[in-house]
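For this depiction, one protein chain was excluded, whereas all remaining protein chains were kept in their positions.
The chains carry the letters A and B, assigned in the order they are written, with residues numbered from 1 in each.
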Amino acid sequence: MLDSFLSPIIISSTIRLTTPILLIAIGGSFGQKARVLNIGLESFTLISAFFAMFGSYLFESAIIGLLFGVTSGIIASCVFALFVLYFKSNPIITGIALNLSAWGFTTFLLDLNFGVRGVFMSPRIKSFPIIQIPFIKDIPYLGSILSGYNILVYFAFIMVAVMWVVMYKTPFGLRLRGVGIKEVAAQTVGVHTIKYKTIAILLGGLFAGVAGSFLSIGGASMFTENMSDGKGFLALAAIMVGDGNPFLVFLAALVFGYTSALSVNLQALNIPSQIVLAVPYVITILILFSSTMFMKYKYLFKRTNKVKMTS
Amino acid sequence: MKKKVTKRISIKNTSVTNYLLAMVLVLIIASILILIQGSNPIEAFRQIIVGSMGSRAAIARSIRWITPVIIASMAAVVAHRSGIINLGIDGQVYVGAFFSALAGAYISLPSVVHIPVAILIGGISGALFAFIPSLLKGILKINEMVVTLMFNYVAILMTEYLTMQIMNLDADIRPEMIATPEILETAKLTQIMPPYQATTGIFIAIVVFVVLFLFYKFTKRGYEWKMIGQNFSFSKYGGIKTLKNYIIIFMTSGFIAGLAGAVEILGPHLRFRSNFSSNIGWDGIMVALIAKDNPKTTFVVAIIWGLIKAGSLAMERTTSVNRILVTLVQALFVLFITVDLRELLVKAKNFISKKTRKEDEVHA
Partner (left out) sequence: MDTLLQFKNIYKYYGDFAANIDINFEVKKGTIHSIIGENGAGKSTLMNVLSGVLTQSSGDIVLNGKSLNMKDPNDATKNGIGMVQQEFMLFDNLTVIENIVLGHEDTKTKYWLDLKRSEKRILEICKKYHFNFPLYKKVSSLPIALQQQVEIVKVLFKQAEIIILDEPTAVLTPQQIDGLFEAMNYLIEQGKTILFITHKLNEVLKVSDYITVLRDGKVVDTIENESVSKEQLAQMMVGREVFLNIDRNEKAVSESILEIKDLTVLDEKHIARVKNMSFSLNKGEILGIVGVAGNGQNELIESITGLSKYSEGEILFKNEPLVKANPRNNRLKKIGYVPQNRIITGSALNTSLVDNIVMGKHLTDFTSKRGIMDFSKMNSYAQEVITKFSVKAQSIQDKASSLSGGNLQKLIVGREFSQDNEVLIIEDPTRGIDIGSIEFIWNEIKKIVEEDNVSVLLVSYDLYEAMSLSDRIIVVYDGRFVKEFKRNEFEEKRIGYYMLGGNDHEKESH
């Protein structure tokens, strides 16, 4: 039985299902660290899913599709940044409005360009092909887990490390975190806080763009209405749970991906799919709860520090 | 100790000018999109009006759609007025719908009692569903936005699961087939314009509105709830029991949302179907936002919203315009009124005149 929980099929499903949430969450981590409310991620993802499909359809090329997807994601995030940072609109209202606008807009364009409701498929839509890594693919067990995904998947996982480095090893990341911790302190050391927040939002749009592209042209070669279906919110949950640390966020996204992958298997064990699907949401709440409790009462566990000097 | 003025989820800068400017902007965008789609905007707008008010069927359709929008927006009003961001209204609608569907199908009571009981059960289940988020925010200060969003998904999944359990359905059944049995005759709301779907639910909606209106205007509790939303610290210092009230307010919002679900089931749907709600909760939230959480204005906006919703269904049938356009336009409207458009226009005008003045100086 343990067998089936870690079987190659489950693991590779996990990786595939984790990818979109992971991508969105990586981008959104910057916003989290800069204390920008990431409500718009869902809309960025949906918009880029559509345009990625659209670009791929027009030019019969997955790469052009990706270009379309990422660009549209960034543009969408520009709109969000414009309203929230420059017009000082309420981010929650802006996010809600953008999410509904994205749904309306993409569905409208779907109908307009293809005369279709619900699902659109076409041989012109090219997805990213599956890559089989030579040598590795032949290793038993590991081979089927590490090889056989499209490039966006590898990109996502590599980006965890890259973004972690950016967040913690570059001046940009340091300043961004400072902006989020105490904006006024960052201002007094001369950091242009609005600029950093804007970049954070745009990064969110960029990665959501890749995520959206993955959804439509990462193998599915189609676009369905409301394709993002809450992945932006799940990513938001992962971001909050990991508090913007790319590695922790990755772990959270992995949990979500894993439970989704399990749902098929668990149905065989008669645990209904709905319960399994609900797990990520419940886990988010539990984690928020425990981390808040921890914050509140941790002073009880602190004794006076014996501070070790380095000089 | 840091004191914060409650940050209400409300729109500032909402002078009438801004509403009008936003409306003009939005109509322009809508017209452009309709033109791109190859239809006539005037015709589309006409069809919306005709389809919502131009015939007996249209009026009945409008009543049918106005009903849930009014109730859901009242749920949002209650939350927003006290500084609570309840994004879980949709989920609470589901929960209320589900349990009222069960009450309607499985309990046998004379009609006079059956309907109120089923509706109350819907409301109470919505309230209970809002209980945990209210505690998490009230006591632990956990952001209710994320929690209620999560609970939305839980609600949809949970009600679907329970439906399948109760109906003993197979896991691989078609999604449209996941539904509870039809409610008993005694639980059905009377149709006021047969054979169309408008029911006495509209009166329930009006009652909800009237009760809330009177509540906020005339009662001590209503005053306190309003003040909690205006300034939490001030209310606390004024002696209002802020925590207890906070939780009650949150649950009341859930209760009303549950009512919306119940009325949808006992009226048009007659059974609980998985994924039945066409975003009623989000409609309610947007209406309340547009109306600045004022009960009277919300009522009016809800009616207009429902009319547009009904009209768009008709428009979709008679023209080739996709009614999703209406959703898009409604969302854009909400987006635009968050900005002080008038101020923007003034700034733009100044900018342009400065530029032309500079050019004049150069030429001089």
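Quick notes
The rule we apply is simple: a contact is a pair of C-beta atoms (placed from the backbone, for glycine too) under 8 Å apart; a residue touches a chain by one contact, two chains touch by 3 or more.
Worth saying up front: this structure is predicted, and the values here are computed from it rather than measured.
One chain is not displayed; in the complete assembly it touches the shown chains A, B.
From the set B:Lys241, B:Lys296 or B:Arg357, the residue in touch with the chain omitted from the display is B:Lys241, counting the whole complex. Among A:Ser7, A:Ser61, A:Ser122 or A:Gln187, only A:Gln187 touches the chain that is left out of the view. Residues touching the missing chain, restricted to chain B, are 1, 3-5, 218-221, 223-224, 226-227, 230-231, 233-241 (touch as defined at the top). Residues touching the missing chain, restricted to chain A, are 169-172, 174-175, 177-178, 181-182, 184-191, 299, 305, 307-311 (touch as defined at the top).
Following the convention adopted for this analysis, only the chains that are shown with their structure count from here on.
Between the CA-based centres of chain A and chain B the separation comes to 28 Å, rounded to the whole angstrom.
Those residues of chain B that touch chain A in the shared complex are 9-11, 33, 36-37, 85, 87, 136, 140-143, 145-147, 149-151, 153-154, 157-158, 160-161, 164-165, 171, 282, 285-286, 289, 322, 324-332, 334-335, 338-340, 344.
Interface of chain A with chain B (complex): residues 39, 83, 87, 89-90, 92-94, 96-101, 103-105, 107-108, 111-112, 117, 230, 233, 236-237, 240, 267, 272-275, 277-278, 281-282, 284-285, 288-289, 292-293, 296.
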